[in-house]
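With one protein chain withheld, the remaining protein chains of the complex are depicted in position.
Up next, chain A:
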Amino acid sequence: MRRYTARTALLESVMVLAGLVFAFPIYVLVNLSVRGADDASSPVAPTLSPTLANYAEAWRAAGLASALANSVAVTVLSALVIIIVSAMAAYPLARATGRWPRWAFLLFALGLLLPAQLGMIPLYQSMRDLGLLGSVWSLVLFYCGLQVPFSVFLYTGFLRAVPAEYEDAAAVDGCGPVRAFFSVVLPLLRPVTGTVAILNAIFIWNDFLTPLLYLSGSSQQTVPVAVFQFVGQYVADWQLVFAGLVISVVPILAAYFLMQKRIIRGFAGGLKG
């Protein structure tokens, strides 16, 4: 163990300075969101008489309550479906014998390469024909399909490295394959399930283009779309806009600060495949 030397102190001050630069936009965001409309001082100067009035007003004007409810519902529901169907698909892909699992795996891997823009318009039309436009169900359906390849990829890679002895032991004891999956394999997959849940939930919560397309012209909104329309309406009233922005990122930042170890690990580990 090296000691804390003068060079460490120098490095520390450089890094803290970098931290301040990184935090500057967030400081301005919070600083302006608690400022009254009559306070015309510099946006960089700390607000001397903070108020929460902007928050109350933004909450009402942006319709954030229903947008938050929609975002939570879409995120939770999609992540659950993604986890179940992807883990299920990974089971035969990792364990079945013969050639077809390899081809099926490559078929899923193809989905990692196709950019969403390619199928954007035909899918929009097929959702329209199903009467799903303007409903949050279109989003759940979309995210489930879109995120399946990536999640299957993670699950299969993980499961291939898990020895099959547990399932074999269960089979010897007379356990059928379906039950073996749910009571033996699924619990073994818990670490990678955490990663899959985190990466998918953050992606779904933050996605903007999809709800912009599928919910436009309807009364349904998710948080990013509500923010987009809210800013469009109150474009000059930055204090109000910033209060709305803060409200919209608080849920995800709160989740991040509560589970930061787990989330950082998920992002770092999920990509090792």
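In this section, contacts are C-beta pairs under 8 Å (C-beta built on N, C-alpha and C of every residue); 3 or more make two chains touch, one makes a residue touch a chain; residues count from 1.
One rule holds for everything that comes next: contacts and distances are computed from a predicted model.
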Hidden subunit of the complex - UniProt protein name among "Sugar ABC transporter permease", "Phosphoribosylformylglycinamidine synthase subunit PurQ", "PepSY-associated TM helix family protein" or "ATP-binding cassette domain-containing protein": "Sugar ABC transporter permease"
Among A:V34, A:L64, A:A79 or A:L245, the residue in touch with the chain that has been omitted: A:L245
Options A:M15, A:A37, A:L52 or A:A69, residue touching the unrepresented chain: A:M15
Option from A:W59, A:W137 or A:F228 whose C-beta touches the chain left out: A:F228
Residues belonging to chain A that touch the chain removed from view: 2, 4, 8, 11-12, 14-16, 18-19, 22-26, 28-29, 32, 42-44, 84-86, 88-89, 91-93, 95-97, 100, 104, 107-108, 110-123, 126, 141-142, 144-146, 148-149, 152, 158-164, 167-168, 171-172, 177-178, 181, 188, 191-192, 194-195, 202, 205-206, 208-209, 213, 223-224, 227-228, 231, 238, 241-242, 245, 248-249, 252-253, 255-257, 260-265, 267-269, 271-272
